[in-house]
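Just one protein chain is left out here, and the rest sit where they should.
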Amino acid sequence: MSASLDTGLTRGDYPLSVNRPELLRTPTGKPITALTMDAVVSGELSAEDLRIAPETLELQAQLADASNRPQLAMNFRRAAEMCAIPDAEVLGMYNALRPRASTAAGLAALADRLETTWSAPVCAGLVREAAEVYARRDLLARAGAEDGEDTP
Amino acid sequence: MGAPDRDPSSARLVVGVDIGNSTTEACLAAVAPDGSVTYLGAGLTRTTGVKGTPDNTAGALRVVRDVLARAGRRPDEVHTVLLNEATPVISGLAMETITETIITESTMIGHNPTTPGGQGLAVGTTVSIADLAGQPPGDPVVCVVPAEWDFDDVARVVNAAVARGVAVVAAVLAGDDAVLVTNRLDRPVPVVDEVRAVEKVPLGMLAAVEVAAPGRTIRTLSDSYGLASVFGLDPEQTRAVSPVARALTGNRSAVVVRTPSGDVTDRRIPVGELVLRGAGKELRIDVDAGAEAIMATIARLQPLDDVHGEPGTHVGGMLAQVRDTMADVLHDADGSAQPPAEIAIRDVLAVDTFVPAEVRGGLAGEIALENAVALAAMVRTSRSRMQLVADQVSEQLGAWAEIGGVEGEMAVGGALTTPGVDRPVAVLDLGGGSTDAALLTRDGVCTAVHVAGAGELVTKLIDSELALGDREVAEGVKWHPLAKVESFFHLRHEDGTVQFFDQPFPPQVFARVVVLTPDGPVPVETRHGLDHVRRVRRAAKSRVFVVNAVRALRQVAPGADLRALDFVVLLGGSALDFEIPELIADELAPYGIVCGTGNVLGTQGPRTAVATGLVRAHAAASSCPAG
Amino acid sequence: MTATQPRPSDQPRHSLRTDVLEARPVNLDGFVEEWPEKGLVAMESAFDPAPSVRVEDGRIVELDGRQRADFDFMDTFIADHAIDVASAEESNALPSAEIARMLIDPRASRDDVLAVTRGLTPAKVLDVLKLMNVVEIMQGMQKMRARRTPANQAHSTSARDNPVQVAADAAEGALRGFAELETTLGVLRYAPLVAIALQVGAQVGRGGVLTQCALEEATELELGMRGITAYAETISIYGTESVFIDGDDTPWSKAFLASAYASRGIKMRFTSGTGSEVQMGNAEGKSMLYLEIRCILMAKGAGVQGLQNGSISCIGVPGAVPGGLRAVAAENLVASMMDLECASGNDQSFSHSAMRRTARMMPQLLPGTDFVCSGYSAVPNADNMFAGSNFDTEDYDDWNTIQRDFQVDGGLRHVREDEILLARSKAARALQALFAYLDLPAVTDDEVEAATYANSSADYPFRDVLADLKGAQAVMDRGITGLDIVKGLESAGFHDVAENLLTVLRQRVSGDLLQTSAVLTADFTPLSAINDPNDYAGPGTGYRLEGERWAELKKLRHVTSATDPESEVR
Partner (left out) sequence: MTTATPDRTVSLRELSPAVRGTRPDEVVIAVSPAFAGHFTKTIVEVPHAEVLRQLLAGIEEQGVGARLVRVRDTADLAAIAHIGAKLSGSGISVGILSRGTTMIHQKDLARLSNLELFPQSPLLDPAVFRMIGSNAAQYAKGESPQPVPTRNDQMARPRWQAKAALLHLKEFECIEAGRGPVEVEAVFELTDAG
């Protein structure tokens, strides 16, 4: 983690790809300037190199904060926590949050997994908050409930 | 396998590449100086471009790189790439309908509405329902009802007429209303419905209507003497109506109107003559003579030199098209296209088939199964451009690339790596466009042949005979077993066994005939039952692959005697089919032949035989000087 | 019995003029009376709640007349995530007329307005909007749009899911000026091939155009993660709890999904619109605009950067009630007032009347929005797999002329045919080379030729659907990514296209496109509400159509030359 993360960015740093490329790294640790056509052709790059790093999402969150967009910043911080979670598991978690898809215990377990396995306390907080609201609004899974699919 | 690991530095990395009509396959091996071989992997990809043309380079490079990557080797380690001596064999397909059923003067309606009404036979004069109110009592009447009439009104008007003493003995309806009308009649009569062009039914003519009980077929109108009795015909007239009777056979309901010159004809369509040259002879045969006659003629002309179609006829056009396609592909060494006239068609497979077609002059969209002949033609030329492919591969990989041997011989070599196989052995390569056979005798003499017709033709037969009109569905029917989805939780396989499932099927397969793909059941859009679809599928495979297996093996067998063969190994994509190997084995069993599917290197199944054979041949050749 | 029914002779006689009017296309449109009790009303309903807010211990405990214990999940989410608690009581205490005035007063900057609106409750927002007529709404939009420079978005689809057509039309669309291109499918299994074609075509037409493919969540996300698409938009939200549940989601599930997209570096916006709740029969007695304001606040609370709204697929509902299009213009403004990117509708078949179709887009075109259309059909409407748009390829020249007439920038421009043919042909050839490289079903020279000169899917040779579907499956099975597309284009000699696509892919590493209203300019500079903020401060300020861009928009298909009146300007 580089020191620049601690110094908050300002709006003038945007776009980072133009003004602060030195801050940008791939999840594999390559600088963004390494993403060249030569590197593509020689096979040095993999799809993993074209993903965003959690550190970058934190930088974008700072920019969102600096632009008075706290909700957007919060979204980026949740996203930073999710970078490491595999695609299928992310989709599975999303499905677990659908109405009447999970029991209270199921959501509690999901929140714990986010917190302990993936070090994702902000996401875990969102799930716990959902569990509380779902309980109040009768949106937890009922035992023996009929299966249903998504059709408006 | 078996060769023990040796010092890799002294072994050379060799890749055998087999460019086929549809797939390009590779076999990677390390060949030690003493000629012993260590196989490192195999792979396949789709062939790019037409086999034997420079377009093949891309596919060849792809499969080589792929097989190297999976073995963890680098392209610059490759010493030699071996390419097959691919004789371009391309095949063309065509289907020509050779019969046509024509109804003139609307004498006959013979179709199978799913739900006719009433049952029995009735004879009367045709009268439009609009005129029924004015019809005097007495003579029997067949009531003809146009499309705009509602079933309640039809029943009311007919009941009123019958009450007045008009003998309405039958009805012919445009709409799908027969059961509805019959249920509302005071006295039920036979009713034929879904006669779309009912306005063309001649009025004021004597007509007979027959409806059989559910599950049965009509008896009287489908019998020449039955027609004679109904209409009081003399022997000459009876002879004239016999095509009508024939056309109605097998229907559950029918209407025959006696008009002065009405007729049903079963016309032969002139498709043209095939002109066949071979064995120093030239013979002509009409395509509409059927597959058996064509194949018998071809058998008399082996080996075939060329085939032409009569110019200006369907078959002429079809063969000309095959030639043109080939001319586009083949070029002389100087790059100029090879003139079509120089391209010889070296084999033809004719198959009798049928095409469901709407009857000309029919009033109810009647469908007749018209006879047709499907032809697969195969073109061969010696002028392969494989050297160009080899040059390009060599340049791109920085390795030697050489053309390593005749396909048939190489295939046998690869097949010999199947456990349990020994010389003399014959291989049958069941491909997409052609079926190839090769024989390796005990003393190492190899002969090879290609014959026209393979997987593509099977797909085409299935597609047309089931009237699917969709090659994707036809491919599905060809490749996968059938089942009928009987509820959301169980299906019946084509062998009659029932299988239950915990998860419900998706709604679109409910109550349908399906093919069981690896991704689950896929519906076959057909009105035919499972048994019919299965019969068509097996017949199509049999008529192409079983016929070609015998044809090709006869050409390589010593003295054309199948009994002289011991081992037959099936190779190629279609050898992966779930029933073709069994169909061929059944056919060959009486000749005492051991027939089974190849398992190249004991691991690759019927794939990569040629590529493996190339490596074997190379290793054998390189070890010769030493030992 | 079979006689034709006699025409009743006592029918009143009509004037010939009535006959003429009856035959006008507008009378094919449907119009209904309001029914406020059921929510069949645009924005003026006695049944909408009165604004109120109360904060205790840093938490909103009363929202628009409802106590916290009675909050439904929309209330809860909005109270806890969308509304700025610190300023809520103060902002809501301001008279609505004062806030409405701020919206149209050039002396109040966009930031001044946001400082107030971030604390407003849904009913308060509605109360403000109810004071504004449509000209005032447009005036507000002119200032509140997040990005200074307006843009446009297109649909590029094919009735036959023909990837060659999609590539060619995407190239033309990009060349004509669309900043984003969206596709979807008739046969869903075709998606990978068509999404690749859209991406290739877009990068041929103009480097940096962003693409998306509307699909069910899992596949849409997967195509995005692989870099085959660049953004996502069809993530629907609703204004009542019951309809939200009918859609099988909650604000929390959608907020989680929003973060999932961001975690893969993919730009994303939600979709909502007036009329959807009443259309589904569960408006809970609230006006369409009130419910849409709840959607907008929910989106804001989820932290998503933007929203597609403007009734979208339910446009027939607000379009049929009095004041409906005023409400649609208002919902776009509310999205901008909440500091969200707004892709402002005009994307669905709306009217049989050409006059109504044009009028419908004026409140977005004249002030400018982030995307004036969230789906201008860049294919003939018969090929539009989003069920038809308000504008299609036939309207290109009309659109360009209207831009020129009013000197407004609707994101498009006239392009000479030779340039268009070049781009279409190149897109088809690039796709041909790429498919060959990736071992996908071949694109023939005949198809390239057809793509160059075609209008609709009917003008292309049939493709082998079976082979295509197998190819599409192979794309998924073999794990083909945007990187493979770059490699293929590069090795086939389409260096510029490959470079364009690589630059787009590189953007996801930087995350710059995740910020509000971000698009990529032709020189690949991310342009968003951060570095291109709307600085409108009255006449002579803000985005002005002038200079080079205005010169470009002066061009039309036929303009008589002033220097040589016997010829036309080229």
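For reference, chains read A, B and C in written order, and residue numbers begin at 1 within each chain.
The working rule: a residue touches a chain if its C-beta (ideal position, glycine included) is under 8 Å from a C-beta of that chain, and two chains touch if they have at least 3 such contacts.
None of the values given here were measured: they were computed from a predicted structure.
*Asks:* Just to verify: which one of B:E77, B:D152 or B:D586 makes contact with the chain not shown?
*Replies:* Counting the whole complex, the residue in contact with the absent chain is B:D152.
*Asks:* Quick one: say which of B:S10, B:N183, B:T249 or B:Q499 touches the chain that got left out.
*Replies:* With B:S10, B:N183, B:T249 or B:Q499 as choices, the missing chain is touched by B:N183.
*Asks:* With the full complex in mind, choose from C:V32, C:V135 or C:A359 the residue touching the hidden chain.
*Replies:* Residue touching the absent chain, from the options given: C:V32.
*Asks:* Looking at C:A320, C:I402 or C:A442, which makes contact with the chain not pictured?
*Replies:* C:A320
*Asks:* For chain B, which positions touch the chain that isn't shown here?
*Replies:* 114-115, 148-153, 176-180, 183, 486-489, 504, 507, 510-513, 525, 527
*Asks:* Touching residues of chain C against the unshown chain: what are they?
*Replies:* Touching the chain left out of view, chain C contributes residues 1-5, 28-32, 35, 38, 40, 275, 278-279, 281, 313-317, 319-321, 348-352, 381, 384, 387-388.
By definition in this document, only the chains that are shown with their structure count from here on.
*Asks:* Edges wherever two chains touch, nodes for the chains themselves; is that graph a line, a ring, a star, complete, or other here?
*Replies:* Looks like a simple chain-to-chain line, open at both ends.
*Asks:* Counting only C-beta pairs in contact, which chains form the busiest pair?
*Replies:* Per chain pair, the contact count peaks at A-C.
*Asks:* Can you give the whole-Å distance between the Cα centres of chain A and chain C?
*Replies:* Computed value for the inter-centroid distance: 25 Å.
*Asks:* Of all residues in chain B, which are in touch with two or more distinct other chains?
*Replies:* In chain B, nothing touches at least two other chains.
*Asks:* Tell me, which residues of chain C touch at least two other chains?
*Replies:* Where chain C is concerned, no single residue meets two or more other chains.
*Asks:* Would you pull the chain A residues touching chain C in the complex into a rising list?
*Replies:* Touching chain C from chain A are residues 11, 14-18, 21, 24, 26, 32, 35, 37, 40-41, 45-47, 49-53, 56-57, 59-60, 63-64, 67-69, 71-76, 78-83, 85, 87, 90-91, 93-94, 97-99, 123, 126-127, 129-130, 133-134, 137, 139, 148-152.
*Asks:* Which bits of chain C are touching chain A when the two form their complex?
*Replies:* The touching residues are 72-73, 76-77, 80-82, 111, 114, 217-218, 221-222, 225-227, 241, 243-250, 252-253, 255-265, 280, 300-305, 339, 479, 481-483, 486-487, 490-491, 495, 498-499, 502, 505-512, 514-516, 525-526, 528-531.
*Asks:* Looking at the complex, which residues from chain C come into contact with chain B?
*Replies:* By the definition above, chain C touches chain B via 1-2, 436-437, 439, 464-466, 469.
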